[in-house]
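All protein chains but one are shown at their positions in the complex.
As written, the chain order gives the labels A, B and C, with residue 1 at the start of each chain.
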Amino acid sequence: MKQKLYASLDEAVADIPDGAQIMFGGFGGAGFPNNLIQALARKGTKNITAVSNNCGTREGELGLMFKNNQIKHVIASFPGPHANYFQERFAAKEVTLELVPQGILCERMRAAGAGLQGFYTTVGVGTEVAEGKEERLLEGERCILELPIHADYALIKAQQADELGNLTYRLAARNFNPIMAMAAKTTIAEVEEIVPVGTIDPEHVMTPAIFVHRIVQAKGLRYAG
Amino acid sequence: MKQKLYASLDEAVADIPDGAQIMFGGFGGAGFPNNLIQALARKGTKNITAVSNNCGTREGELGLMFKNNQIKHVIASFPGPHANYFQERFAAKEVTLELVPQGILCERMRAAGAGLQGFYTTVGVGTEVAEGKEERLLEGERCILELPIHADYALIKAQQADELGNLTYRLAARNFNPIMAMAAKTTIAEVEEIVPVGTIDPEHVMTPAIFVHRIVQAKGLRYAG
Amino acid sequence: MPGNGIHEKVMPGNAIQQKVMPGNAIQQKVMLAKPRLAREQIAQRAALELPDGAYVNLGWGIPNLIADYLPKEITVYFHSENGILGMGRRAKSGEEDFDQVDAMKVPVTLIPGASFFHQADAHLMSRGGHLDVAVLGGFQVSEKGDLSNWKIPGAKDSGGIGGAMDIAAGAKTLIVCMEHTTKDGAPKIVKKCTYPLTGLACVDTIITDLAVIDVKPEGLILREVARGWTAEEVQVLTGVQLIVRQQIPEMSFA
Partner (left out) sequence: MPGNGIHEKVMPGNAIQQKVMPGNAIQQKVMLAKPRLAREQIAQRAALELPDGAYVNLGWGIPNLIADYLPKEITVYFHSENGILGMGRRAKSGEEDFDQVDAMKVPVTLIPGASFFHQADAHLMSRGGHLDVAVLGGFQVSEKGDLSNWKIPGAKDSGGIGGAMDIAAGAKTLIVCMEHTTKDGAPKIVKKCTYPLTGLACVDTIITDLAVIDVKPEGLILREVARGWTAEEVQVLTGVQLIVRQQIPEMSFA
């Protein structure tokens, strides 16, 4: 049977090619796959399209990816007040940005995970977000069509994993991680702790193993902003 | 502050008017709000549009509603092999049916709960389910447009509730209940047990209190098929 | 292989309406009298299609028997559309918990590492391409891999779709297990489905009481035949021309 457990962070990201579309979990400093991000920096994958709520906090989180110029395009909701490496590259037009309302970012990723081909929403109608999008009336409301966001990889952070890939998240470090796990072709989870199969109560599994393809334990950087 | 706790099943359903659109949780005998259904039978609400996976098991579950001729239209996925009261009324054209693929039933309810106005799916393309629905190509695939299913009330079954309305479900009795809780204007939960606020671990709440409007303890009928 | 003499025996398009084909009525009668595999054997053969570690959904009917025939050396994670991943065997008498049932309402056990989730997430797994294999029952499969499995034309009751359409739309590999013909002898593998459809071009492999057949862009490829049957005999009971690329081996069960 295919083993999901990886011995090192570097092995877990070793096959991520240039040009990959990658989702990165985390919000507000919590639940970022900081150790996988560092491994991806070591690997040096270029021309990444990143999907992430923010664009890093100084050198922390995605900041390192922008500092190293590994990202060419980012789909984000709130680049953030301390995303200086991103903002520099953005001002220099070295990186392009698609700005998406936060809930719609979640729903577009969820649509990809759920095998839905698009959805209508009132969110963003009449705003810059609606530019270039189909608009129509549905249920008496002006709506725009939003399309799924897929990814080749999702790098996520969880608290516990069993060896099958069942995950739990701690407190508000859950945030985007379970959604991205569902949306990517290959989901790579860095976790605080690996527990024996059967340890996590089946009722309390937060991401079922079916969505998780690689697991690596990382005791390093928990917060990196 | 508005009290969510109701003293009796009858009080919990007392205001449900004729013609209401009502979701009923449950699947495969598990997680049915059997006691609320009995209260609704006593109340005698008529001309209900029901949204439910199945159409009852003999007199059990929704069977009672069909036996009493309280339902005029049902949106369901799998009426079921023992839905004899439904099948009789259906054959007599006393009740109409919209048959929906099970996952699409979930998604249409979720769309209502999530404030989305519709979505595209490949599910059902080229089948009877697609009749009368808009079809288009998206992401290279033939898709049909599915619209949200709203409800005035959801009758659901949970294991534990605290007095604020946080819910847990037991094993596979979860099924449709959390989705319906999100989709209805008024969600009424019958529960096995009411526990003090703070008893349910915040990480293990399965339906957050914001989706639950009425709670009633019911020690009666757990399985009714 | 085209040109191997099988062509002439192909049943024309709509086999349902003309249950007994004039051209080969005698031959067909003989075929219908021959012993076929039992439902359990179809399930047993289908079990071999499940890769180790696969996430698998089993539908109603024959597919539901597959779990009993899994090779011991592999682990498969069974998915149930009511919100279970990692179902084990059926519960024995006395250990049933009616809050822990499969999609057929049967109390089941769990294997270690199982999980529960709500029904929207369960179908998300089916529809979103997360299941490695799904096995459904079938009334008809067309040569393009269209599936009909939820409603018999003319039936008076409502029918019921359940999770089949989501699974048909999303599973990475869809296997259909069914009898090769109806009780009346009409082929269930047909040019074009005449029963209400479940999904278009969704079936990858058909396992019947006579054969294993793969649905490929170039057509239906006969992979195995049941013991005591020849490719030519299977063709007689099939509504579509089968592609025979090699000496066809006997259906294996281990």
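The rule is short, and it goes like this: a contact is a pair of C-beta atoms (placed from the backbone, for glycine too) under 8 Å apart; a residue touches a chain by one contact, two chains touch by 3 or more.
Quick caveat, the model's predicted, so the values are computed rather than measured.
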Displayed chains contacted by the hidden chain, counting the whole assembly: A, B
Listed residues A:Q21, A:T45, A:Q70 or A:T121, member touching the removed chain: A:T121
Chain not shown: contacting residue from A:F24, A:F176 or A:F211: A:F176
Residue, one of A:I37, A:L62 or A:I104, that touches the chain absent here: A:I104
Absent chain, residues of subunit B that touch it: 1-2, 110, 112-116, 162, 164, 166, 182, 197-198, 200, 202-203, 205, 208-211
Where the missing chain touches subunit A, by residue: 27-31, 53, 55, 76-80, 86-87, 90-91, 97, 99-104, 106-107, 109-110, 121-129, 142, 170-179, 206, 222-223, 225
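Just so it is clear, only the chains that are shown with their structure count from here on.
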Remotest chain, subunit A as reference, centres from CA atoms: C
CA centroid of subunit A to CA centroid of subunit C, Å: 37
Chain centre separation (subunit A, subunit B; CA means) in Å: 33
Interface hub residues of subunit B, defined as touching at least two other chains: 107, 121-123, 170-171
Residues of subunit C touching at least two other chains: 116-117, 124, 127, 166, 169-170
